[in-house]
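These notes are about the structure you will find just below.
For this view, one protein chain was removed and the others were kept in their places.
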Amino acid sequence: MRLSRRTRLAGVALIAAGSLTLAACGGGSDDKSEGGGGSKSVITVYGTNPQNPLIPTATNEVGGGDPLDNLFSGLVAYNTDGSVDNDVAESIKPNEDSTVWTVKLKSGKKFTDGSPVTAESFVKAWNYGANPANKQLNNYFFYPIKGTDDVGNTVGGAKTVSGLKVIDDTSFSITLKASESDFPLRLGYSAYFPVPDSAYDSAGKITKEYGNKPIGNGPYMLSKTGWEKNKQISLVPNPDYDGPHKAKNGGLTFKFFNSVDSAYTAVQSGTLDVLDQVPPSALTTFESDSAVKAYNEPGSSFSSFTIPERLAHFGNDEEGRLRRAAISEAINRPEITEKVFNNARTPASDFTSPVLDGWTDKVAGNEVLKFNAEDAKAKWAQADKISKWSGKFQLAYNNDGAGNKEFSEAMANQIKNTLGIDAEPKAYPTFDELRTVVTDRSIKTPFRTGWQADYPSMLNYLGPIYATGAGSNDGDYSNKEFDQLIQQASAATGDDRYKLIGEAQAILMKDLPAIPLWYQNATAVTGKDLKGFVFNWKQKPDYYALSK
Amino acid sequence: MHDTQPGARPGQERYVAPTDETPLRAIDVVDVDAVPESQWREAWKRLRKSPLFWLASVIILVLAVMVAFPTLFTSADPNQASLGKQFDPPGDGHPFGYNFQGADIWARTVYGARASVAVGVFATLVTVLLGVVTGAIAGFYGGIVDTLISRLSDIFFSIPVLLGSIVVISVINNVYPNKGFWGSVFVVVLALALFAWPQITRQMRGAVLEVKNLEFVDAATAIGASKLTNLRRHIVPNALSPVIVSATISLGVFIVAESALSFLGIGLPQTMVSWGNDLSDAQTLVRSGQHLVVMWVPATALAVTVLGFVLLGEAVREALDPKARKS
Partner (left out) sequence: MWWYVAKRLLQAIPVFLGATLIIFFLTKLRPGDPILGLTGNKPVSPEVRQALRDQFHLNDFVGLQWLYFLKDVVTFNPNFVGLDGQPVFEKIGNALPVTGTLALLALAMDAVIGIVVGTIAGLRRNGWFDSVTLVISLILLSIPIFVVGFVLQFLFGVKWGVFAATVPVDWKITDLLLPAFVLAIANIATTTRLTRTSVANNMTADHVRTARAKGLAGPVVIRNHVLRNSLVPVVTYIGINLGSLMAGAIITEGIFNVQGIGNLAFGAVSRGDTPLTVAVVSVMVMLYVFMSLIVDLLYAVLDPRIRYA
């Protein structure tokens, strides 16, 4: 069975690759499993050494996340554009008010160790992730489910989440705390992947061995060498996989680099096929670099900066709104995206991202995001009449992020030159340090903020950041009307939903709880002979589709 | 034997490189009262004849004027920047054009001298003060005091200066993030001096031990001078000359160390105008080989300044070092 599957799989991809005989032979011997797809090339891609065991609920950074996404299949799979198709799930059906979802699995799905993927594979893994005793970092993803607290831990440290019920071998139900019409959109995230029974020891803990050599149900599986610490992770196609992300290459090797600069050099010299980002030092040159293929297009991450309402002169009142608008209009976004980022950013025209379904650049009131020195001065003067401004306008940024220093300086200069006030950037050495003072509210200046959604929905760019009391509402913004619109939009579908989102964004344009700056473009370089490179909604390549 | 080991300051002399020889503050050399007048006067005589000394003096004088009266050198505001002028070519009153952020390159270099010189001068003063006091006490009193000071200096000596400074600065900057010009300078001075003093201590201790048993000190004791008077009047001034040489060179070393720290993004705050910060900003440009003038101007200023102090140190060493005299 294994054999015939592989042969078939090879045949499918070979129409593209064009050398049928060789590959068919490759399928003839079980020993060839390392080679996977016969003549199809193994693609080497940029990676970093995973910081955590390769367990779906334990990995929250890209170093481990990218391999995991290829080793596992979830209930749904994300298409390139961010829409979802059922993958392991046969159907995911809501009740009337979208609070209870019933999942039915396709039958015959297997992990690479041969064991079947059952309802239990999901529910047990999720319970494990939400149980605080297991110290899983992705517990946060379970917070919408009934039986968990605000950060996604089981209530009172219980072993199981009360909102998860196994109905039979191939179906289970999920009860949510509140109505959520796009809940299935979340389910392709790695935290929701299934885990086979063999992963657990007798005490019910996922073993260390499993974390080093995970067994999944995805388009790929670990090769014999698998994860070589601090060197690479190599994957070969999973011959039994028949979901939507079938591998078109002979395998993936995530090569670890400690710096993007050296990875860039590796692509130039042909020792690395894919680098899914471009180091700042190469931003001005990568598109004309004849040694690589360059990619540059709008992406899904949104940049802004937040002026908390608790700062003097920036309250949620007439003065605060005038000043926020004045600052926003004092910033010449196109000048910065061109001169600082060499057009690897696109000036923002809303609070979400242009790669999403339903996005439009026609949000009411978004002219406040356009550079307008006259109006900015007028608004600032008007605010001065309410209460005279004094002091320094500081803008906090984290210095470990590429380009942050340059754009913060440029922006401070623009504000200074336009409004005639004293403005300067203020560096925090690391992201952690900036987040620490932002989170404990001890920061006394405006600060840079950004958002990259966990799943492709415009609401994910709004609710978690601007809703009253939301987890990432760093500026403590609160607007009842906005909250209501977001709630209605969650429950609505189709055009109604986008209309409500538009209205909610119009409110944000007036209040500017964060000042939108730009969308980060997805940039990448690949070897000259690489084919099939497309950015998906996460600004990552669809690894399975790569070939050369 | 160990006390006269040359070099040996981990992480430091890579930038400039003091060795057994070392120098600074030649002007003070003549001022140092005490001691057989003639020794210093003689040194001054030799110094005056040295072309190195005069070259160094001119460099340092120009630098001093630049620090005190930057407006004599430029009329532009180093903090005025506009992205629209990014990399604009030189023009009237802007001899080197504009940098990445659209600020005047020459103005930033002129005003940047202040921070570099402040760090260099104060780090040297603190290091010398700490080193001379601890070294003199250790050498003079000996015994348990000596052991304590020597072990302590061993400990600080074993931590590489640059590495140690990075730790100290990052900690202080985290506890006290907002400091003005002098506050920021003070932090860098403190961090550098904390790991640099043992070298001076060792030198001073060795020199004091050598001088302690000389005849004129014995004579002073014989005519009833107290221990402390002896130390102050006779021993310290006589042991001072190797320290002065060390100090002159380390002034240059500290200026480079500051720029190295700023280059790593951890020295002076990035909003401060300093050579290190400008050089740090220039690094991505160098990688792509564009607009190199952004790097050349502050780099040249830094190199010429350090050269000034290295030359001065060289001149002072030749004037003071009896071995060099002999040949």
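Chains here go by letter, A and B, matching the order in which they are written, and residues are numbered from 1 within each.
Operating definition for what follows: contacts are C-beta pairs under 8 Å (C-beta built on N, C-alpha and C of every residue); 3 or more make two chains touch, one makes a residue touch a chain.
The structure displayed is predicted, hence computed values, not measured ones.
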item: Residue among A:91, A:225 or A:259 that touches the chain left out of view; value: A:259
item: Chain not shown: contacting residue from B:260, B:273 or B:316; value: B:260
item: Residue in contact with the excluded chain [from B:187, B:273 or B:302]; value: B:302
item: Chain A, residues in touch with the chain not shown (by the definition above); value: 49, 51-52, 60-61, 132-133, 135-140, 149-153, 157, 229-230, 256-259, 261-262, 265-266, 271, 400, 429-433, 435-436, 439, 471
item: Residues of chain B in contact with the chain not shown; value: 1-2, 5-17, 19-20, 151-152, 154-156, 158-160, 162-164, 166-168, 170-171, 174-175, 252, 256, 259-260, 263-266, 279, 282-283, 286-289, 292, 295, 299, 302-304, 306-307, 310-311, 314, 323, 327
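Just so it is clear, only the chains that are shown with their structure count from here on.
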item: Centre-of-Cα separation between chain B and chain A, whole angstrom; value: 49
item: Interfacial residue positions of chain B with respect to chain A in the complex; value: 81-84, 86, 100-102, 170, 173-174, 265-266, 269-271, 284, 287-288, 290
item: For the chain A and chain B complex, residues of the former touching the latter; value: 280-282, 284-285, 332, 335-336, 339-340, 399, 405-406, 409-410, 413-414, 417, 424-427, 429, 433
